[in-house]
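Removed from the display is one protein chain of the complex; every other protein chain stays in position.
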Amino acid sequence: MNKEFKILAKPYIVWLFLLAILPIFVMIMLSFMFSEGLTFEESFFTFNQFTLLGESSTLEAFKNSVVFATLTTVISFVLGYFVAYNVFKSKFKNKFLILTLFILPMWSNLLLRTEALGNLMENNNILSDLLAGIGITLSIGIKGTPLAVIIGLVFTYLPFMILPIYTALEKIDYSLEEAALDLGLTNMQKFWKVIFPLSLKGVATGSILVFLPSMSGFAIPEILGSGNILLIGNVIEQSFKIMDYNLGSLLAIVILFFILGALYIVSKVDKEGETLL
Amino acid sequence: MKLFKKILLVLIVGLTPLILSSCGMQNKLLVLNWGEYINDEAVALFEEMYDVEVSISLSDSNELFYSKLKSGTTAYDLIIPSDYMVEKMMQKNLLQEIDFTKLTNWDASYGDYENNPYLMGLNGIRETMAPGTENYHVPYFWGTFGLMYNKLVPGLEEALETYQWDAYFNPDLRPEGTRVGMYDTAQFAYGTAMLYNDLDPNVVTDETIEIAYDTLMGAGFEMWGDDHLKKAIAADNLDLGFVWTGDFLDMFYVALGEGEGYDDVSYNIFIPDTTFAFMDAFVIPKNARHVDLAHQFIDFFLDPDMAYLNASVIGYPTPLQETYDMITDYVGEDQWLTDWARAYEEYYPDTPDFRGIPFANLDQALIAQLTLMVNNVKTDS
Partner (left out) sequence: MTNYPVATLQEYGYKDYTVLKKIWKVTSIILVVLIVIMLYISVIMLAIQSVNSSSSVTSFGQFTFKWYGEMFSIRSLNSAIRNTFITSIVATLLATVLGTLIAVGLYSFEKKTRQKLMLFNNIPLLNADIVTGVSLMLVFSLLLPIFPYIFGPTTLILAHLFFTLPYVILSVLPKLKETDPNLMDAALDLGVGPYRALLKVIVPAILAGIFSGMLLAFTMSIDDFVISYYTTGNGFDNLSIWIYGSIGRKSLNPAVYAFSTLLTLMTMGMMLAYQFLMKRGKKHETF
């Protein structure tokens, strides 16, 4: 491409710096201070926030976040790979349509969807009401349990796992598969030795796209956990709500380490972020 | 060049909102309110009368009101915070004095009274507020807190009437398997725990936090939520919860409106002898841009007929004596209006001893400690 076009990208770099990098420094500063909201009057340096990191609820929230996010990622990986592979192998004329089918639920508002899911998990809900009319009693009262939160997380973020894996599978050169078969591998072996390793790029990015929002989201744990289950995202949201920007910033910086880790993995596995979609 | 022109066009499209938003500010009243706390019909009437646009933003906690006001991202003309938040905002110099000469309905006479008087319980709350606040606010709605319970659970009603707060916090004193919930606000959890222990709910020390922690752990709460509590109890998914009395009445009015009989509704509220009370009031921020319009809005809702219209969709009691009398004096055919009158007399009696303790204005560090304590309860149980 013409070198002349470089200029098109330069403003974007400035924009990214201002809006993405600069706030990080502000937040690092805020973590070390006590301030009333966002104003810097009456503020002073303190390490108070760091002691809060040791509190049992904060540690438990961290543990919860990591455990839930990992479980969600693993479950989504199994289910997602299964679906992506089957769509890939299928003989549908237009796979684009099938993939759009997976994106479609994301157009409905997340809060509404989670609330609807939460209703299903209560003992008395609209479905049980309808079914009672036909004479079936059904009650799945799992709302407020960790299971409910994990189900909610998987249902919401599964599409984020399916799409990158599918993209990676599509990119595999078919001649490689043919060569494997020619060399005498069975289908099963072909899958494990040839296809799966080549699709790992998609698995990695898909896992990141599921792990990070699961860890840091707060709407789903709050609604489906009936307020009992605290993830780190909930604690951050609480602290911003009561204007404790200092604690919130500190926790946000900690999450940032996870994000940087993810960026590092992406840089090693998928250099240009091709499968991030 | 053609490409540049197209880019320019797109950029102009993007910048129009910026230009338009500054222009559109002229005749738009910005109000920050709690969710479902105003009658949209009344607002529409106001808009017609004064030929303006009213934009109501929602927030669901006093702390959020404060942070929105402090951050200054929006210059609201009217905010409706609770009593302790009014004090805090006044002390932090964020409000401007209300010009009572502009409020024609304030001086309107009613019966033997000269000024449009307020109910006795409300006056009790206002007396506890810091001196000087009366120049900065105009009461909007007020109310109490109580324990909403599911009538379908046998024995729960009696347990509450006998033991009051003890039935809420002590699992032994209530029917087995009662599902209990608490409001997800640290100050409420702490305050009620303090009432159970016969201590002052507005004093926070390290020992009291310990005591509150033990009390809350022992209660075994199944659900922490806001409006989910009242909905869950109505749907028979929860049996007992600490809610605003107005929350209960919101659901009650809807049930009545759908034709259920007054005594047939499956839930009720029990108001303990010592309970909390609150008042929400109009305040005008210092940087409000439409001060006169804000006064007109306040004046509009001080009109007893408008207050009546407003109160008909909101479960909280009106502050005005005249409106209260209008509601409770109703005698007639309409089932809903009769039920409404009855509910008012039952849950908001106009007697001198109907009072409650207002929550105090705790500073940020204390609230952070309380929030931490509640988080510990949630994770440790």
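For clarity, chains are labelled A and B in written order, and residue numbers in each chain start from 1.
Here is the rule we use: a residue touches a chain if its C-beta (ideal position, glycine included) is under 8 Å from a C-beta of that chain, and two chains touch if they have at least 3 such contacts.
Small disclaimer: the values here were computed from a predicted structure and weren't measured.
Of the candidate positions A:L101, A:L147 or A:L183, contact with the hidden chain is made by A:L101. Among B:G35, B:G132, B:G155 or B:G261, the one in contact with the hidden chain is B:G35. Only one of A:M33, A:L79, A:I142 or A:V269 touches the chain withheld from this view, namely A:L79. Residues 1-10, 12-13, 15-24, 26-27, 38, 79, 82-83, 86-87, 94, 97, 100-117, 119-120, 122, 124-127, 129-130, 133, 155, 158-159, 186, 208, 212-213, 215-219, 233, 236-237, 240, 245, 248-249, 252, 255-256, 259, 262-263, 266-267, 271-274, 276-277 of chain A touch the missing chain (whole complex, contact as defined above). Touching the omitted chain from chain B are residues 1-4, 6-7, 10-11, 13-14, 17-18, 20-22, 25, 28, 30, 35-36, 40, 44, 55-60, 71-75, 225-228, 231, 234-235, 237, 250-251, 254, 258.
Here is the rule we go by: only the chains that are shown with their structure count from here on.
Spacing of chain A relative to chain B, judged by their CA centroids, is 36 angstrom.
The part of chain A that touches chain B in the complex is made up of residues 36-39, 52, 55-58, 60-61, 64, 122-125, 141, 144, 226-230, 235, 238-239, 241-244, 247.
Note for the complex: chain B touches chain A at residues 61, 63-64, 66-67, 70-71, 181, 184, 221-225, 228, 232, 235-237, 364, 367-368, 371-372, 375-376, 378-381.
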